[in-house]
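Take a look at the following structure, please.
A single protein chain has been omitted from the complex, and every remaining protein chain is retained in its original position.
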Amino acid sequence: MLDDGVHKLVEARETEPMLRNGLRYMQTHTPKEWSDREAFKATASRASAEIVGHFRESKRRIVMIGSRRVRDGNTILTHCHSSAVTETLIEAHMQGKRFRVIQTETRPKYQGRITARELVEAGIDTTMIVDSAARHYMKEIDFVVVGSDAITSEGNVINKIGTSQVALAANEARVPFYVVSTLLKFDPVTIHGEYEAIEERETGEIWENPPEGLKIRNPAFDVTRRDYIHGIITEEGIISPHSILEAVHRHYPWILG
Amino acid sequence: MLDDGVHKLVEARETEPMLRNGLRYMQTHTPKEWSDREAFKATASRASAEIVGHFRESKRRIVMIGSRRVRDGNTILTHCHSSAVTETLIEAHMQGKRFRVIQTETRPKYQGRITARELVEAGIDTTMIVDSAARHYMKEIDFVVVGSDAITSEGNVINKIGTSQVALAANEARVPFYVVSTLLKFDPVTIHGEYEAIEERETGEIWENPPEGLKIRNPAFDVTRRDYIHGIITEEGIISPHSILEAVHRHYPWILG
Amino acid sequence: MLDDGVHKLVEARETEPMLRNGLRYMQTHTPKEWSDREAFKATASRASAEIVGHFRESKRRIVMIGSRRVRDGNTILTHCHSSAVTETLIEAHMQGKRFRVIQTETRPKYQGRITARELVEAGIDTTMIVDSAARHYMKEIDFVVVGSDAITSEGNVINKIGTSQVALAANEARVPFYVVSTLLKFDPVTIHGEYEAIEERETGEIWENPPEGLKIRNPAFDVTRRDYIHGIITEEGIISPHSILEAVHRHYPWILG
Amino acid sequence: MLDDGVHKLVEARETEPMLRNGLRYMQTHTPKEWSDREAFKATASRASAEIVGHFRESKRRIVMIGSRRVRDGNTILTHCHSSAVTETLIEAHMQGKRFRVIQTETRPKYQGRITARELVEAGIDTTMIVDSAARHYMKEIDFVVVGSDAITSEGNVINKIGTSQVALAANEARVPFYVVSTLLKFDPVTIHGEYEAIEERETGEIWENPPEGLKIRNPAFDVTRRDYIHGIITEEGIISPHSILEAVHRHYPWILG
Amino acid sequence: MLDDGVHKLVEARETEPMLRNGLRYMQTHTPKEWSDREAFKATASRASAEIVGHFRESKRRIVMIGSRRVRDGNTILTHCHSSAVTETLIEAHMQGKRFRVIQTETRPKYQGRITARELVEAGIDTTMIVDSAARHYMKEIDFVVVGSDAITSEGNVINKIGTSQVALAANEARVPFYVVSTLLKFDPVTIHGEYEAIEERETGEIWENPPEGLKIRNPAFDVTRRDYIHGIITEEGIISPHSILEAVHRHYPWILG
Partner (left out) sequence: MLDDGVHKLVEARETEPMLRNGLRYMQTHTPKEWSDREAFKATASRASAEIVGHFRESKRRIVMIGSRRVRDGNTILTHCHSSAVTETLIEAHMQGKRFRVIQTETRPKYQGRITARELVEAGIDTTMIVDSAARHYMKEIDFVVVGSDAITSEGNVINKIGTSQVALAANEARVPFYVVSTLLKFDPVTIHGEYEAIEERETGEIWENPPEGLKIRNPAFDVTRRDYIHGIITEEGIISPHSILEAVHRHYPWILG
């Protein structure tokens, strides 16, 4: 019964391994058989609270670790909106560090505006650019930091469309590129050979009234290859993306079943 | 007198070497001294017609040459709007070739929509994507083709913001990257050490009502380095970007005067 | 006594860590001392059966995992002959996926012909090319997949001569390059500083009646560096080549004994 | 009348710009109109002798220039058979230089064997390898030298299949890669946008009795991009491939007519 | 009390994680509370002896493993002075291998002269060059080997200034680059987000009497990124730099405590 419910939930949204991992935790920490409905609910509820706790604790650690990478005088580029990224930057700012952030607008949904609002409200010197201008400003950048939607068993990171382009431009200019992400975003199906499906969103986000006959493609995410990632800032610390599988084995073995 | 007028015109818009080259042509083909105002006007008018004629003829040739690069079954990526590019693609289509175009929307002004309309009206199979998705689709692409605002003496191309990012992604994936451009876009001041100034446009194009305190940068162009350009399709033919100076010497020596 | 026999067997063929690992398994799972010859034989025989079982089971898993990477419409390049590769492709085909394979002939022994026969018989759309043409066709390729003779502690793969050239061309064109290999092919001597010796085969394979005075070199294998390998498809799943040592620690710790 | 004959000749064999350039020379140096058949034949015959003379003279110069690049103790890799290459190497040997040559066999037609015979007969220390082993031996190589079938207006070189793979491996290892070629191999149609068609040869060269259903592709040539070519050794001297168009303008302007 | 002493010691010299790790070992292996001063001293002394023993044993293993990588006829480049490197080379020499070493002088302190003396005294064929000439000689080199001052959690190596430049030149020419280093040089603070501070030494080392107004910068170390490192030769064996964290987990878990 739980399995059925879980299955539906999981299928509803693609590219969200953290949700799936949460459900997997509940499954593996809840007895398969039960007689007492109430007892079951209590157990499930406890497991649910535990995994949410793990997530919160991991985020708190990540934010502290990430904030140490920021130095006075840095210029930092970020793309899209990630609460882990904005909390990391705000934490660094509250530690008294003074730095600039360059923020892409992140078409088509303009999530960069959310990031910009949060940073400006926190008093951080923030500059917005169009997504296309990331390479143009790369030489002013000390490091790039982005969030993550999923991490594959090969060490690649799936994140908002355009992330891989920013990573490529950072790599071209020898600018370090960091991902902040809990290990709970590791996607265990990738180890078994599945590709991570890239969600396609509705085309009206790009152009509401396009000319008839025009096709529009609106992928939500792209894949950033591990070779362009200097480090993933996780609850274990800052690790090479090639080590992601080992870190998951160490911290959340139940993800790997 | 002409010199004064020319000077003002030229200063008005940056990154437009073709306009400046046109004026230079008029200057070098109009007598410095004159008594008869009417005679002067006639001479200037003739020079003006000549340079416009050179431009039209060069474009016609470029379109024919470029159209030969298109092959049945190709998928071609373009960025922003360039009449030389759309005419080239439409010419290829009218020759009976069947191919797909992937078109970026080109923030902040959405010039990609103009391109898309022109191509769709011509019956070409066209797909629009956000600028950030160029790398995501690069592996489907047979070649990239863009226009040019200016070409420097070192062989670099200045074009709409984002062009260099597309070129970088094409280079990463070994996809040929072509620029269609008349040699009249060669910028002679670059040979004398000047940087080509990159025009900054008004920030409202990016965000009309940004939160207070947010900075916005809106550069109109970026620089694509010659190493990422397979060929420039000019009135001389398809040449290496490293040969641009020689081609200008051959065709329009008065530019280098 | 077992040690002596093992030693001879192992020396007979270079670059075959799987055989050496099999023998090491037998050694570590058979008592060093024994009184009863029959009991010893039974134990050795059981260990031998176990390791063969491990290998078969790992291969079955690898084939299933690898087959999930294949998608409808893919064009896949392979080099030489590897039963793990052909079984993976045939499994994908039997799952109803329709794809093309491009196969090198693999001089000097033409093992590519064996692969081609197996694939054609299975009904897979297969095209043969000379080894030299791999780069020429690389842009049509969705991914490359090859087998492995040995994997070193640094994460490099030793496989049929020419493999590293294919990997280089794939890397140049941003085409994913996969190796299918059981972890039992990990070569533990490399961790202790030994180079993996590259077997040289007889020159008549290349030219039976060469002109007098001509030298011929016929190395059987070459080394593909880990940076060109997107993933190794193992019994653990698809992993980064940098993780090979950890996966061996997890699955076959006696190899590292 | 001459035009018709020329046309047929030219169409007969693809990728042979030198032949086409020879005919073009004859056309441009023979009157379009004539009354006296004998006079015409004499003129055409003279033009034919002239262009053959140009070719021989250019080759003689190329061989002398190329031979100066060879140094005592060098190890030089070559691919396929090119009389310009073998004559260059033999010239260097006759000058008393002592060096090694590594020669690929060059499937499917084994033209490497012709090269090997010529070099061994000349007393040069020569080693044959399969095409796939070029990268394996690259670190022993001081420079690579190959011939050319055609040079495009962008500076790319079209030569025997596999050349681009050797160039890629040389580039990876920072080994200089030279092409010896008369400027008469410049292909003027490429400047006007045409792709150089790659001839496909008969499949029996690869496998005489392939299994039914197997496809075979046998392209004769591939394209080596200018970025992998250190210099082209021409009758003008050793030049950058980017300068090819200028050198042709200087030496054979009638090619660009 | 111990904690205080340790703290002062550790702060005294930057970039010396091995010292800090040694002290950490003493801390974790000594009771926090004690009554008997003598008992405490004995315990601390024992812990100290243990960690020194670990270090000596690990170095002995590293030297043996590293020496196996050296082959007859090799030319090996090294930079600065590292006793692990010189002992490895001398061990290889004593095994009867004959090879050449090219040694940089290593400004500003000329530590390369120490290395050169040790190697020459051991009878090894040694050539000294200025630091700037490393790239010039790179094509003669079979592999580079250097020591390490610290290894970060991302797999980067901190070593004498100039090391990263040698690694870059090795990478450009496809020359393997090895680091010999005990895992005890892993720097655990890097995993928690700290940058490893680069010590700046006094400017008189560079120029004793500089002209007034001239600034001088004298960083003692630089960072070599993991992508340029083929392997780290450790007490575990030769491993990928990406695996460093795992190897530390396996051998010295108390470092990560």
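Think of it as A, B, C, D and E in the order they're written, each chain with its own count starting at 1.
Note that in this section a residue touches a chain if its C-beta (ideal position, glycine included) is under 8 Å from a C-beta of that chain, and two chains touch if they have at least 3 such contacts.
Note that the coordinates shown come from a computational prediction; the quantities given were computed from them, not determined experimentally.
From the options A:E87, A:E172 or A:D222, the residue with contact to the chain not on display is A:E172.
Considering E:F40, E:F99 or E:Y137, the position touching the chain not shown turns out to be E:Y137 (whole complex). Residue positions on subunit B in contact with the hidden chain: 153-155, 190-195, 225-227, 240, 242-243, 245-246, 249, in rising order.
With the whole complex as reference, residues 104-108, 113, 116-117, 120-121, 125-137, 161-162, 164-165, 168-169, 172, 206-207, 210-219, 222 of subunit E touch the missing chain.
The omitted chain makes contact with subunit A at the following residues, 138-139, 172-174.
Assume only the chains that are shown with their structure count from here on.
Looking across B-C, D-E or B-D, the pair that copies the C-E interface, with over half of its contact pairs the same by residue number, is B-D.
Chain pairs D-E and A-C differ in how many C-beta pairs they share in contact, with the greater number at A-C. For the pair subunit B and subunit C, the fraction of shared interface numbers is greater than half, so the two copies use mostly the same residues to meet. Multi-chain contact residues of subunit D (touching two or more other chains): 172.
Because contacts link the chains in a way that matches no line, ring, star or complete pattern, their graph is best described as other.
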